[in-house]
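Left out: one protein chain. Kept in place: all the others.
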Amino acid sequence: MKVIFNEIKKIFNLKMVAILLLGSLIIYELFISFYIDYFPNGRPALDSYNIGCNMIKKYGNSMDEKEFADFKQMYNKKVEEANKYLSSREDCKKANIRTYEDFKNTMDSSDKNSCEIHNEMMNEDIFWELQEMERIVDHYEHRDEIVKKSYSNKNYKEKVEAIVNGEGLTDILPEIIQDDYNDAIGHVAILILVGIVFMLLPLFLRDNKNKVNYIQYTSKRGRNIFKDKVAAGLISAFIITTVQLSAFFILYSKNNVSMFFNSNINSFLNRHLYWYDMTFIQYIIMTVAGIYVLSFAVTLIAAFVSSKASNYMTAIGISVPILFAIGWLSDSLLINQLEVIYIPKMLAPIGYIVLITISIVLIAMGWRKEKGTDIL
Amino acid sequence: MNIKKYEIKKILSSPIVIVLMAIFIAFNCLIISENSYCGKELKVLNKIVDKVGYKIDDEMLSNFSELYNEKLNKVNEISSKKYNKTYKSIGEFLDENQFDMENKNGKLSKEEKQFIKEAKVIESYYILIDKFQSAYEKIDIRKLAEYSIKSYNLSGKAAETARKQYGKFEHRFNELKNNGEYKNLFFIGETYKMHSFLFKDIFTKIIYEIMIIMVLATAYIINYEFDNKTHLIAYSSKRGRHLIKDKLFAAIAVSLIVTTIIMGITLGVYFIVFDYSSLLNVPISSCFNWEYGEPYMSWWNMSFINYLFFIIVIVYLCELIFTMIAFVISKSVKNSYVVFFIFAIILGIGIMLPSYMPSSSRLIFASTFTPFTLIFNPSLRFMESGPLTTFKYYEVITIGAWSAALVVLSTICIKKFKTQNID
Partner (left out) sequence: MLLVNNLSKYYGKFCALKDINLEFDNGIYGLIAPNGAGKTTLIKMLTTLIFPTKGEILYNGTNIVDMDDEYRDILGYLPQDFGYYKNYTPTQFLMYLSALKGIDKNKAEKKIKELLELVAIDDVADKKMKKFSGGMIQRVGIAQALLNDPKILILDEPTAGLDPKERMRFKNIISELSRDRIIIISTHIVSDIEFIANEIVMIKDHRILYKDSTSNICKSIEDKVYETEIQFNDSHDFKKKYISLSERQEGENMKIRFICENKKEIKSTWAKVNPNLEDVFLYEYNDNLKEK
């Protein structure tokens, strides 16, 4: 245990931690802060978020037909408000826009007057809100058809059928919330993996280069130190992942989306459907679990590379394409689009299993080789 | 010379350099092949140009119209045979007979379908000439300037400078308009986005790939003697600490070699897949080269091949700059492992720098004169490229200043190394 602790101390030496912090900060600023600083990003995203919040407050996580009637009434009231507003403006009268209906009909008009009015109305909250509410009404009323139509592939016909017949579809989860989270967590995953590789590549290489391995391998613990180092690597990866994720979620809490945590991700407002009927918070937990698994797999791979490479150039050189490959996988399957319905249900689990298997086989091979190899 | 050869050999005989090059080249080829589906359509433009030329003038227009009508008539011939109907345009034909075009068992034979598809492409070019030309004439650089200044939130002195630069660009734009540089055929930017595919997607990848290899290789060769503990022998030999110069030379030579191999093969494959043979001399500022908001408008009258040449030169020079940055880092931090990551951090800071500058001060321009901003959008080099980098000599100044600074820094490093204690 003491050996492991010492190895961990070696991994977290001050210089490396400083570089890791600085690097993380830069990656965060370049790729992640956007999803927090600019959430909700412009309009109608802002309206989508606000209306979603209000709906949750009023109806809870799900909206039944009765509540929908109430929502529609609210919409009608808003339309009246808009009518009043439009008819009170002189310029609108001139352009022959007296009601919200007129306003909508002249949306694509090339008439100069109405164009100007449309441009100006972009500054009025009410028209953005109406647009979003209309979308919600439309999606709610036609939710079954919309889902069936946009997911007509026979591979997931059964699941779509189940979603349509289930209760989750009436849950409230605007797409911007899940999209924003997915994009952010995908980048966080890559940040974590890069950080782990950076911290763990010297794991064996440093001692091998300094020939400390002669002393280590002839000590009482002997070549078992290989296992200690791997254990130290895994513990360090756990620490790095936990710290990075905590930092991210503290920042993510600024997005203020906790009211949607209990909404089903297969909501009529969400863009994608998923294989599992889980709540948003469950989905978040699933991605977090996925990140831990990925980071352990990457740890084992990095440890293997570190024990085999003869110099740092080789170690980094091998890691670069590996990281690109795993990054691409996490982006397209394992984290970003985890269990999205148009990707076969079993593909992500298989992906994880393959990755884990590869990493375990590699490290086991490394260990067996190390046990019997000549140390030159 | 002999020593330099040995140092170069040390890098190139390292399998990882070869493996990385192979992986990167394979990756580039994959990206190219993923986009090769439009290759056939692109060939059609070459055929058009072979027949009527690329320069749009009255003679060409009449030739083109002849060519087009010929195709249209042929399509109508087919159509009247199979459908008993003729159309005003090929587009109209396609709209009505989409099913037969897309299905194997339709009324049309394979050859006929091929012919019609090609004719449709010809029609697109024919129709778009007018549209692009008139749109081009409507471009208002001042409006563009105000719009982009607003979208970057520039104010005060910064906005002033940007306006002034756009003013200068307006001269060039007027020249461009008057000399008819824009009146040339090129791949339809809107549809194919070939300019940004080649100069942004492909070139950015090339640049970063070479950068990765070169930073690794430079750190490796510079610290090689220390890492192998041969430093006591090597630096007490006759060549002594001058060896570091040989190592820098080797890094630079390898950077040229690696750049040539990766860029050479990638571009070779690119131009085999995509036929540019008849378009090499088309001015890059053609009104067809218009993908997004505004067309690509270059500061100089450059043909496609000129432009490609200058971008290639930029890649070579930037890779040299990166190699020298890696050299300076390697010489400043002894640990060859962290060199790569420190370089990455500097790169990140370089990219972020402009967004941290006050948007009212001229500093914001200074912060864009870095090789990191320079390579951020290779497709916009030598072009109107937004309010921050629309300077006629942006590329020349950036590369010149950084090269000079790095030569000085490297010299300081070499000088300092001469009097350093080696333990």
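Here the chain labels run A and B in written order, and each chain numbers its own residues starting at 1.
Everything below uses one rule, namely that a contact is a pair of C-beta atoms (placed from the backbone, for glycine too) under 8 Å apart; a residue touches a chain by one contact, two chains touch by 3 or more.
Everything quoted here is computed from the prediction, not taken from an experiment.
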{"item": "Contact with the hidden chain (one of B:Tyr235, B:Phe365, B:Phe382 or B:Trp402)", "value": "B:Tyr235"}
{"item": "Identified contact with the non-displayed chain, of B:Asn84, B:Asn105, B:Asn178 or B:Thr419", "value": "B:Thr419"}
{"item": "Residues from subunit B at the interface with the omitted partner, ascending", "value": "2-3, 6, 228-240, 242-243, 419, 421-423"}
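One rule holds in what follows: only the chains that are shown with their structure count from here on.
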{"item": "Separation of subunit A from subunit B, taking each centre as the mean of its C-alpha atoms, in whole Å", "value": "31"}
{"item": "Residues of subunit B that touch subunit A when the two form their complex", "value": "14-17, 19-20, 23, 212-213, 216-217, 219-220, 227, 335-338, 340-342, 344-345, 348-349, 351-352"}
{"item": "Touching residues (chain side subunit A, partner subunit B) in the complex", "value": "15-16, 19, 22-23, 26-27, 29-30, 198, 201-202, 205, 209, 311-314, 316-318, 320-321"}
